[in-house]
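Note that this complex is displayed minus one protein chain, with the remaining chains in position.
Up next, chain A:
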Amino acid sequence: MMLEKLRNGGTPGVLLISDAAPHSGRELLHSFIVAALERGEQVHVLGYERSQEDFLLGFPAPLVPRLNFHDGYSDPLQWLGGPHSLGPSDFTAERIEALLRDSGSAVTLVLDSLSWILAHSPLPSVCHTLRELSRGQKGTASTVTRLLALLHKDLHDPGALRSVNLLADTVINMERRGDWDRVTVTHRKKSRKVETSEEMVRIRGDLSLEVFREKEMEQRKGQEVDPTANLTFNLRLSEAEREVKDSAILPFTFSDSKKSSLLQSGPGSARVYYDPDPADDVDEEDPDDDLDV
């Protein structure tokens, strides 16, 4: 599965997770972050859309200390004038490199979200920064090996979306289908060959993925909806059961043994004797003569 390969293998380059309201791609982003942390990489988050507490909620506790959160949420526009938090002007390759200076060479940078940055900075400068971050600037290799970004595709015009998608090495497009997310992955290999794949994905409680190709999903669905699966009664008979059924005598069948048992009066059965009263005026022709109608 391509999605799992991307998640577990840690493909370098820019990876976009593009979602639309009301179904968020944030869980998939978290799942990729967990995978990076489990590989022992340094993860830096530029958080513009969620507070640190909200963002870290749901991550396995042992991994949290290795996540570096840079706050761009509490005061991005300097309205409060308090301690410095990241703002739109901080989204340049130099500033970000400065933030990451202390942490080794292999860094995964997470943008939460690219939509916020695109809304506050001009598109050309954002594209420029993305490119410098992924390819390195002025001949020097970039410290950022992997860039994960969340993009809300329903907030931007098609032109901006195209430009950003073209810059990315991998685009994961999410759509909601019932309980599953239908994911279209477009991945550009180093050889510039483009691979696409459509998969169905569900994110488990521990942020791991459950992935199926669409065909398998349909097959699975076919199995899943079998209504005869868990019945409380039998729909078919075994041979032995069929024999017993055939030999059973139904209550309304009038067999010889039943006839004889009805006609023969057993011992101790009651009899009716009728002795007409002398005063009775029995009219043989009209037995109902005495009825007062």
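Structure notes:
The rule is simple: contacts are C-beta pairs under 8 Å (C-beta built on N, C-alpha and C of every residue); 3 or more make two chains touch, one makes a residue touch a chain; residues count from 1.
The rule we apply is simple: contacts and distances are computed from a predicted model.
Hidden from the displayed complex is a chain whose UniProt protein name, among "Phospholysine phosphohistidine inorganic pyrophosphate phosphatase", "Trafficking protein particle complex subunit 11", "Elongator complex protein 6" or "Acyl-CoA N-acyltransferase", is "Elongator complex protein 6".
The chain that is not drawn here is touched, among residues A:Arg7, A:His44, A:His70 or A:His152, by A:His152. Within the full complex, the residue among A:Arg7, A:His30 or A:His70 touching the omitted chain is A:His30. Remark: the residues of chain A touching the chain excluded from display are 20-24, 26-27, 30, 49-51, 53-54, 57-58, 73-77, 79, 115, 119-120, 152, 154-155, 176, 178-179, 202-205.
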